[in-house]
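Missing here is one protein chain; the remaining ones are kept as they sit in the complex.
Right after this comes chain A.
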C-alpha cells in the first residue's frame, strides 16, 4: 500500500471510536476497509466450512496411519512409491504429519478453497448486488481490488496454518515427537524442525498467491460468483492434468502448479533452493500478470450490480 493509502486508513481509524451504527456492514466504515473485508470473509459459514474441511484432512491422515501401523508395521507401501510425501516417517515423528498433510492438501484442497474465496471476491459482491454500494464509499476501485486481493492472500495463509496446526496437534497426540531426520539423512533438533515446518507453511501459502490472482481476475470477468468459482477450480484441475502429460514438458515449467511440491526441498540439508526460488518467482509472475489484468478489467468495467 502506498503511504497515501496508509494515511487514509489511519484517518478512517478515528471513526472506530464511534459507537457501531445498527446498520449493515457496508454502510458503516467501522475499522478499515481491509479489516472490514477480513471480518466479512471469515464470518461466512462457507469460509468456516472450508477451513473445517482443511483441518479434517490431517486428522484423517493421522488416524489412518495410526490404525495401519497399530500392529507395528511400516506406514506406506514399503519401499515403493505411492502415498503423499513423508508418510512413512509419521510413525517415528509426529512433526512429519505437518509435511504429509501439506503435501496432501496442496495439490487440490488448498487451491480449491482459495479458488472459492478468490472467485467470490468481486463476482460474489456483484451477484449479491452489494458491489455498487462498496464503490459508493470513497475508496476507489484500485484500492478495493487491492483490499480484496489482500483478503484472499490472508485466507491463503490462514488456510495453510489451519492445516499445519491441525496436523501438528494430531501428530503430537498420536505419535512421538523429538529430533528428526531430514530427507538428506542428517539429524536436526525438534526446534529446528518446528522452524522448518513454519517456513514450509509460509512457502505453501506463497505457492497459492498465483492461484489467488488468477481467481481474482476470473472474478472480475463475470457477475456470477458460482461461475467464477467453477472457472477457477476448473482451470486448476485442467492445469494439474496438463502437468501430468509428458509430451507437454516444454511448457510445464510455466504452469503455476508445477513447482508446488518443491516445499519439500526445505527438508533437505543443506536446503536445495533452485526449485523453491523458481516456484516463488513463478507465483510472483502470475500475481503480477493476473493482478494487473484484474485491475485493467475491474477499473474499466461498468458496475451494474
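Some points to look at:
Definition applied: a contact is a pair of C-beta atoms (placed from the backbone, for glycine too) under 8 Å apart; a residue touches a chain by one contact, two chains touch by 3 or more; residues count from 1.
Quick note on the criterion: contacts and distances are computed from a predicted model.
Here one chain is missing from view; checked against "Outer-membrane lipoprotein carrier protein LolA", "Heme exporter protein D", "Multisubunit sodium/proton antiporter, MrpB subunit" or "Gluconate 2-dehydrogenase subunit 3-like protein", UniProt names that protein "Outer-membrane lipoprotein carrier protein LolA". Touching the missing chain, out of A:33, A:51, A:103 or A:145, is residue A:103.
In the complete complex, the hidden chain is touched by one of A:139, A:218 or A:276, namely A:218. Contact with the chain that does not appear here is found for just one residue of A:154, A:181 or A:240, A:181.
Seen across the whole complex, the unshown chain contacts chain A at 74, 76, 78-81, 85-86, 88-89, 91-93, 103, 126, 176, 178, 180-181, 183-187, 218, 221-224, 227, 231, 246, 261, 264, 268-270, 272, 274, 285, 288-290, 292-293, 295-297, 299-305.
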